[in-house]
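Let me begin by handing over the structure; questions about it come next.
A protein chain is absent from this complex, but the other protein chains hold their places.
And then chain A:
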Amino acid sequence: MNKTKKLVASISKLLRRRTCYPSTFRCNPLATIAFNHLSRDSLQPCSAKPLAISVSGLRLSGRAFCSKRSSVCWNCGFSSEKAAFLFCDSCRSIQPVDDSVDYFQIFGLENKYELDAGSLEGKYKDWQKKLHPDLVHNKSKKERDYAAEQSAKVTEACRTLTKRLSRAMYIMKLNGININEEETLTDPELLMEIMELREAIAESKDSNALNQIRSQVQEKLKQWSDSFLEAFESQRFDEAVKCIQRMTYYERACEEIVKKL
């Protein structure tokens, strides 16, 4: 999922740039507010939020404001203190994408790796009931575009936070560390293990054997996820990156098993 994002020139990005409608955003009072807050915000480690890379310069100013702020509805001027102001409760219009809002804020969660993935689904559906492009059929082209972008962002947020691996990579990114998924492995022990695992998957004939491997792999995934949490919380980021690498391989093995099942 994230591999495409890594490539700076990936098409999705080029398109994103094309399909966003910055003109209205630029006229938005938000941008001015953002600058007022810049000095305070610059003290905080806001670096390298993932979506911000792909959009135009002025949008970057949007990301600079952090948790405490008020947002103003583009349509009715209603002012909201919500961290994730995606939708105006006053006039029911959808707001433009604000790249400073991270995935955790969308779901009203603290910026923590550990979370109850089951709780995301309900919140996700609540958002879609407000933001889904199907519901703004009769509204302006501008708002329909906002709907498309916001709804896609919420979907991506849900997808990212649901899975351990993508959540780990995302939280690292929020802390300014980008993970290179394609990095070659140097640890011979891990290489050996992966080769054996792949062989075992390739050789297993029936679904019972595969399911057995799968539960083993999932157990490992869980273990490394725990190690990641520990490393991340004590800010040992190099170690955290290693954990993510492991998780990546186990996740891929899982995918392979599911494909065969």
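Everything that follows uses one rule, which is that contacts are C-beta pairs under 8 Å (C-beta built on N, C-alpha and C of every residue); 3 or more make two chains touch, one makes a residue touch a chain; residues count from 1.
In this section, contacts and distances are computed from a predicted model.
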item: Among "Heat shock 70 kDa protein 8", "phenylalanine--tRNA ligase", "ER membrane protein complex subunit 1" or "CTLH domain-containing protein", the UniProt name of the subunit that does not appear here; value: "Heat shock 70 kDa protein 8"
item: Residue among A:A148, A:I177 or A:L190 that touches the chain left out of view; value: A:A148
item: Where the missing chain touches chain A, by residue; value: 3-4, 7-12, 14-15, 121-122, 125-126, 128-129, 132-139, 147-148, 151-152, 155, 182, 184, 194, 198, 249, 252, 261
